[in-house]
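The structure follows.
Apart from one protein chain that is not included, each protein chain of the complex appears where it belongs.
Lettered A, B and C in written order, each chain numbered from 1.
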Amino acid sequence: MEGLKKEPKTGLKEEPKNAAGEKSRLACGTCVTLCGEPLSNPVIPASGTFGYGAEFAKLYDINILGTFSFKGTTREPRYGNETPRIAECASGMLNAVGLQNPGVDKVISEEIPRMGKFFSKKVMANVSGFSLDDYVYTCERLDAVEKVGWLEVNVSCPNVHGGGMSFGTSAEPAAKVTSAVKKVCRKPVIIKLSPNVTDIVSIAKACEAAGADGVSLINTLMGMRIDISKRRPLLANKTGGLSGPAVFPVALSMVYKVAAAVKIPVVGMGGVSCAEDVIEMMMAGAAAVEVGAANLVDPFACKTIVEKLPEVMDRYGIKNLSDIIGVSNNG
Amino acid sequence: MEGLKKEPKTGLKEEPKNAAGEKSRLACGTCVTLCGEPLSNPVIPASGTFGYGAEFAKLYDINILGTFSFKGTTREPRYGNETPRIAECASGMLNAVGLQNPGVDKVISEEIPRMGKFFSKKVMANVSGFSLDDYVYTCERLDAVEKVGWLEVNVSCPNVHGGGMSFGTSAEPAAKVTSAVKKVCRKPVIIKLSPNVTDIVSIAKACEAAGADGVSLINTLMGMRIDISKRRPLLANKTGGLSGPAVFPVALSMVYKVAAAVKIPVVGMGGVSCAEDVIEMMMAGAAAVEVGAANLVDPFACKTIVEKLPEVMDRYGIKNLSDIIGVSNNG
Amino acid sequence: MKQVFLKIKENQLIAKNTMRMVLTGDISPAPQPGQFVNIKTDGFYLRRPISVCDADGETLTIIYKIVGGGTEKMSKLARGETLDVLTGLGNGYDTSVSGDRALLIGGGVGVPPLYLLAKRLISEGKDVFAVLGFNTASEVFYEDEFKALGAKSVTVTTVDGSRGVKGFVTDALPCGCTYFYTCGPEPMLRAVYKALETDGQFSFEERMGCGFGACMGCTCRTVTGYKRICTDGPVLKKEEIVSWKD
Partner (left out) sequence: MKQVFLKIKENQLIAKNTMRMVLTGDISPAPQPGQFVNIKTDGFYLRRPISVCDADGETLTIIYKIVGGGTEKMSKLARGETLDVLTGLGNGYDTSVSGDRALLIGGGVGVPPLYLLAKRLISEGKDVFAVLGFNTASEVFYEDEFKALGAKSVTVTTVDGSRGVKGFVTDALPCGCTYFYTCGPEPMLRAVYKALETDGQFSFEERMGCGFGACMGCTCRTVTGYKRICTDGPVLKKEEIVSWKD
């Protein structure tokens, strides 16, 4: 919180593609770059709330998005947890899906090609694993896919036992995953961090030191609801991950602290539901912003945010979003 | 979460006062005991949301409460943080009051005697400190006050720099405070734990091992809001503590896990706003329940909860609240 | 799926804790029997999925039970208020395979989707036999409405026998039907599954995050793989169901 930060964190590096990033940033007020890759706007539907885009592409042209992070992918296919997997909370929801996905083979052979029909941009590939090997294998496979622009490595899934979460709750294993994955990837690697920790800053710094090109936060907060008539947890998995506006202030403070402590770009997420939230998250230090639960309760949430951004920027005298990244942090 | 727990945690010990506890428990359906001390009901306004009771005693007879935990007390008087100290969030609020209080001398010489005029029961004394000595000194002073029935030792205040929080974020210092305080106190000592940690269960167990008579959780979650027109944090302290219904699911899962892991009573709190929430919190494992932010937005919140409890118990077929403590945890 | 803002034309109690709401506005395309809508309620984060009971050009009718805060709040909404509704959700029942004697079995708020289905089947010239199960007389609704549609028989069962046949729907199943359609609590669906030889279709309930296939919150296993209740369902054919095979 005390860390001084004068430079906006757009993750620019001295590489040709950054020129493109620069240009695109100058090209439009909403343009930003993420790990050197240009985005027409910072709005990115979060993994697990947007499937592979198909359901939303039926509703609107999802090419208006900066990009999106597709459903968490594991080495093997997974059914996930038993149902109920969803519970409602005040200003939010719990989910305990448990990384249901068809496995990396099918994702590469079926989902990503299908995606090409309605999404022309690079996509963010979200990866989870249960061992270092899992992460390395799945990331290497997806890194080789032309359509993939970024890898988002989830070391923080709260809903799989002995799964991703254990890698994300302390600095050393998170760093191990990072460096192992970096060895096999050419694309930018973004580590998705858990908020269920004492010191997220030290974990973020460890990932940066291990070569991460960026970090994204926050994943869901561990939560629970009980069915008081049945006298047992509402979720089959007992606990689940809390998301929605309820977690926004927690996400904001963690983004603020992490962005002040690392030089790599921070992707902010957690309860973002409107254009004002995107701007608040960027002022906290986010170079780009993921939108999660909002997509589920309002399928047009991201469309509305993208369309409203310019108007809201005007209202607050913001010419370029890239100028406000971290402005709230004057040390 | 896997911990088996067949016995409700009412904190009964083989001591004479427990007979009273037993009797009172049999006496009425809402009766419970906290660390052996009988409560006519489990509803306890949380420290920092009820002052010393005077504002609420003007509105209703606060003797209907189980008890209440008064404003956090430190060795020396404190002004606290600069204003703004309050920010609104979805289904909750941030506060960064920073332990404003007149200091233990004035609390004992002025506040507690005044309290006697409108509150006839034993009160819970909430204590914070900046050093082991602080905690020991302040607890010893308050333990000697006849009116004090329990000591709630706050090792988790998120709003004082280098303050209580640092004692609450790892097991060892929390245990140190616990055993030091226990040495000088005859009254039950309840350690108030921070949710801003990776493993609250290990901290709770450390406190239990160090002699704590109970633990209370959760204190507020660290959060933040930014004024996007001023481009700076809303709170003078930058970050604050999130409370209100937004944190209820997080509190519930932590209470569930801690209650399954310790034998001492757990006081559950975090976003509790109605009688159903009290019951849900007790089914998670709470022996008593503190109500915080709800008192601020609805000064009659605790009165309503206490009055509604019997009716809601009937609806869910609950004869005695002491029977449902931890029932949701079937291992 | 479509997001529409519909006006409340009617919102009234028709049985114990059971409300009927009639909505007007753009309800095109015409809902299929067995499809549901997902309704936003102020102060509650998730939408409430409720199956369509009836629909014509201008109005859409739903019947819902007051079970919690959300439906409680819905029950207090006044005529003229506007609701944010996602329409056209779910696959709906397939009437092409029914044969000429269709048996419709509903339990509690599983009854409403069968009303639109009965309407459709009868319009297709098929005979409809309805068995409607409830706990007690005060909860019974739509017996007359099914008769008015021209169902060949409408049998009501109540667990306590306070109305119609005493017992469960499986105690009152007529013979000689070519196919069945059912909707209700899972124990009832399981009982129907075991009681009937003929093929049929089941409409399932599950807690949903989105209701349109994005969140994988309502997945179930079928013989043809994992399916999302909200989009691949809520209607599954008997032969798809694995979990009750024993």
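In this text, a contact is a pair of C-beta atoms (placed from the backbone, for glycine too) under 8 Å apart; a residue touches a chain by one contact, two chains touch by 3 or more.
Note that the coordinates shown come from a computational prediction; the quantities given were computed from them, not determined experimentally.
Q: Using the touch definition from the header, name the shown chains in contact with the chain that isn't displayed.
A: Every shown chain touched by the left-out chain: B, C.
Q: So one chain is hidden, and I want to know which residue out of B:Thr49, B:Thr73, B:Ser253 or B:Asn329 touches that hidden chain in the complete assembly.
A: Only one of B:Thr49, B:Thr73, B:Ser253 or B:Asn329 touches the chain omitted from view, namely B:Thr49.
Q: If the hidden chain were put back, which of B:Asn95, B:Ser194, B:Ser253 or B:Ser322 would touch it?
A: B:Asn95
Q: Any idea which of B:Ile86, B:Leu132 or B:Val312 touches the chain not displayed?
A: Selected residue, touching the omitted chain: B:Ile86.
Q: On chain C, what residues meet the omitted chain?
A: 42-43
Q: Given the full complex, what residues of chain B touch the hidden partner chain?
A: 48-51, 55-56, 58-59, 71, 79-80, 83-93, 95, 97, 100, 234, 244-245, 293, 295-297, 299-300
Simple rule for what comes next: only the chains that are shown with their structure count from here on.
Q: Distance from the CA centroid of chain A to that of chain C, rounded to the nearest Å?
A: Between these chains, centre-to-centre, one finds 37 Å.
Q: List, in ascending order, every residue of chain B touching at least 2 other chains.
A: Touching at least two other chains: none.
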